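After the structure tokens below, expect a handful of questions from me.
Just one protein chain is left out here, and the rest sit where they should.
Labels run A and B following the written order; every chain starts at residue 1.
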Amino acid sequence: MDISNKVFIESAFQPEIFGDEMYDLICRLYPICRSITGDGVRETLSIIHEMVPIEIHEIKTGTRVFDWTVPKEWNIQDAYIKDGSGRRVVDFKESNLHVVSYSTPVKEKMPLAELKKHLHTIPDMPECIPYRTSYYQSDWGFCLKHKDLLALNDEEYEVSIDADLKDGYMTYGEFFKQGELADEVVFFSHCCHPSMCNDNLSGLAVIALVARFLQSFSLRYSYRFLFAPATIGSITWLAQNENNVHHIKHGLVASNLGDAGCSTYKKSRRGDAEIDKAFQHILKNSGKPFDIQAFQPYGYDERQFCSPGFNLPFGRLTRSPNGSYPEYHTSADNLDFVKPEHLFDSFYKIVSVINILENNKTYQNQSPKCEPQLGKRGLYRQKGGLQNAGHFELALLWILNLSDGQNSLLDIAERSKLDFNVIFSGAQALLDCGLLAEATS
Amino acid sequence: MDISNKVFIESAFQPEIFGDEMYDLICRLYPICRSITGDGVRETLSIIHEMVPIEIHEIKTGTRVFDWTVPKEWNIQDAYIKDGSGRRVVDFKESNLHVVSYSTPVKEKMPLAELKKHLHTIPDMPECIPYRTSYYQSDWGFCLKHKDLLALNDEEYEVSIDADLKDGYMTYGEFFKQGELADEVVFFSHCCHPSMCNDNLSGLAVIALVARFLQSFSLRYSYRFLFAPATIGSITWLAQNENNVHHIKHGLVASNLGDAGCSTYKKSRRGDAEIDKAFQHILKNSGKPFDIQAFQPYGYDERQFCSPGFNLPFGRLTRSPNGSYPEYHTSADNLDFVKPEHLFDSFYKIVSVINILENNKTYQNQSPKCEPQLGKRGLYRQKGGLQNAGHFELALLWILNLSDGQNSLLDIAERSKLDFNVIFSGAQALLDCGLLAEATS
Partner (left out) sequence: MDISNKVFIESAFQPEIFGDEMYDLICRLYPICRSITGDGVRETLSIIHEMVPIEIHEIKTGTRVFDWTVPKEWNIQDAYIKDGSGRRVVDFKESNLHVVSYSTPVKEKMPLAELKKHLHTIPDMPECIPYRTSYYQSDWGFCLKHKDLLALNDEEYEVSIDADLKDGYMTYGEFFKQGELADEVVFFSHCCHPSMCNDNLSGLAVIALVARFLQSFSLRYSYRFLFAPATIGSITWLAQNENNVHHIKHGLVASNLGDAGCSTYKKSRRGDAEIDKAFQHILKNSGKPFDIQAFQPYGYDERQFCSPGFNLPFGRLTRSPNGSYPEYHTSADNLDFVKPEHLFDSFYKIVSVINILENNKTYQNQSPKCEPQLGKRGLYRQKGGLQNAGHFELALLWILNLSDGQNSLLDIAERSKLDFNVIFSGAQALLDCGLLAEATS
């Protein structure tokens, strides 16, 4: 990083402007009907492209990606259930959640009993439409409010799903920013969910803004941002980039970043990766509630990046995790469920972690026998006898004591219980007067 | 194991039949006067032989076994203390605990004051006869209820112990069941205590039943069951089998298995042996109170198996441990103190651990890059969007994620907090479709 970390961090702290920008992006993306393939994804990516110049990849139906195959492309024009009087009692145009994603086309009249086999509701949440998919099993279905299901009384209904499922492409977006090093930090956000805000328009909006933010800076690491469908998207990317994953030094799956829950970091499979330590440091020092979770192989796309054949250092940041809140995967995950201030908080924590990753070097004390005389360099109070040293003086002592080539600045921050930025400033002062030099590893 | 672990485990679950069988065996063995040598041990082993075809070993008095020597054989016919009127105030025929084990013969009249030097009571438990021994120091003595001691008022008493202590043999029983592997699991239960039920007719009964139970199955490991006197028995066996102990992969000392206390597992000296992990898994998942104790060199025959020159992976299962309950080593450790249901519970936990040991293999995910597509193999729900995965699906994900050749199924069960049997079933399903293969170590 060719500018001080203070400028970097301070430039990121624009809660209202950035919070609103992300929320506005979510508002634009909300009505679009996305799935793991199709024009909804393309439209979504083209809107993100206005913010960051992402490259669009189109992967052909039938492409083998490890144990999987890129599926047919699905697009939908309209869908409804009409009652005996011809009234649309379920209407895709009102909410794209009404149709089970990847439903095969149908157009027929059928008795209510028959129809019910294709209907999904949440009895405990009668006002909400659930979100359901059937990507890999040929089927069709409707999702509706449970109270609307109870109101169905006619003997026969007309159902229509005007959709195509045919050979085409799976689409994803990628933005790469070259850094000083070939070593990469990768961010992944899934772009396949239809009209739901927290899962996962929030993830898209936050990492799109992170990508745009980083563009203003010359950075040590290279950065890669992936906007792709869940599961098949990450698997496809890994299959196509298998020979280059050794460049990935840190990775993050970003999702559910706009709700009111506390920030929740799920550790990588390794459990002690640098990104795990960096997020734990930032969350512990945030002054806000947080949760750290051990890795488990259920969740989002960290499942693929952390599969044993890759075992990449990918963590995951959410606020409320998948499956942990009632609005999850329902129509209640709407524009009211996410807030600009939560989006900003998530954004700022990610930028703070990037700041650590960029600056977390390991140094060697150049005067390791006894303490160097800091006072004569203007780095230590000249009057003795006071009760305690200040934070900055403590930081200097910790850095000098632990900089034996084995401890990074983040290690020193954790051990000293001082904030990374205090340790970083101390290291700069010691570098400036030659008491510290970068460790040769 | 050539049958599924489900059949094995389900065959073991016969609480009433097995509980009663063990209790009945205890009832038959209870009256016999055992010691570390002599006909009481032989009679005990011959009754166990009706259940399991154990081999009887007779080791000559004077045989050197490491730092010890097999002692003379002790047998007793009768013993009493008669008061001035000729009445037996202490009578061996009423309880064989009345005579200090290995008492030398005596027949004389003596004043009460002199006699008292040879009497043992428990003042705090005036209704109970204590259990005392003097194997390696030539002496004689009587144990009696404290209230009976207080009632002794005559000036002179006649004491008689009609016992032999002469060259002969030390006897122990051994049952070996050949498995697919030469690797062995060894069970040890001491058979030297006279009329006390928990310590240790309970141990004898439980492992005799385990031995009989295993006979119906073809197993991976070989199994060895030792019914031998405490200390000198295990030392003798180790001395005579010193060159074969490298076959022992897992071992258990079994004792005090019929009382109402919670199951208590004492870890091996190694502390992280596979049997330590297996017992901890079973006890934690039992839904009942339990206790796990660190190794300490005081206790039963694990002292010998875990001596530093052997350091074998021997744990110990008891309910209430030695010395931890008032009835311990007294006449109150009687047929009322042990119960069929506790015996069965102990038996079933041991069989559950055997089930783990038999099936706890380490596998290699054959499709380690990204998750394999479980849905197309019928192993994963086809409808997406639900709140959470089921236990079986979670098990599959955990097994695939951790089967990198480093984690056994038990490790995976512990890490995932899922029951071993769920993990085992998941592994079978993945083996069946070729996604898993045994790791070559």
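Following the convention adopted for this analysis, a residue touches a chain if its C-beta (ideal position, glycine included) is under 8 Å from a C-beta of that chain, and two chains touch if they have at least 3 such contacts.
Note that the coordinates shown come from a computational prediction; the quantities given were computed from them, not determined experimentally.
J.: One chain isn't shown here. Among B:Arg303, B:Lys349 or B:Lys369, which residue touches it?
T.: B:Arg303
J.: Write down which of B:Gly19, B:Pro130, B:Gly258 or B:Gly426 is the residue touching the left-out chain.
T.: Touches the omitted chain: B:Pro130.
J.: Contact with the hidden chain only, please: which chain B residues?
T.: Residues of chain B in contact with the hidden chain: 65-68, 100-101, 130-137, 139, 231, 234-235, 238-239, 242, 269, 296-298, 303-304, 306-311, 323, 328-329.
J.: What chain A residues would touch the chain not displayed?
T.: Against the left-out chain, chain A lists 365, 367-373, 375-376, 382-389, 394, 397-398, 400-404, 416.
Here, only the chains that are shown with their structure count from here on.
J.: Counting in whole Å, what is the centre-to-centre distance of chain A and chain B, each centre being its mean C-alpha position?
T.: Whole-Å distance between the two chain centres: 54.
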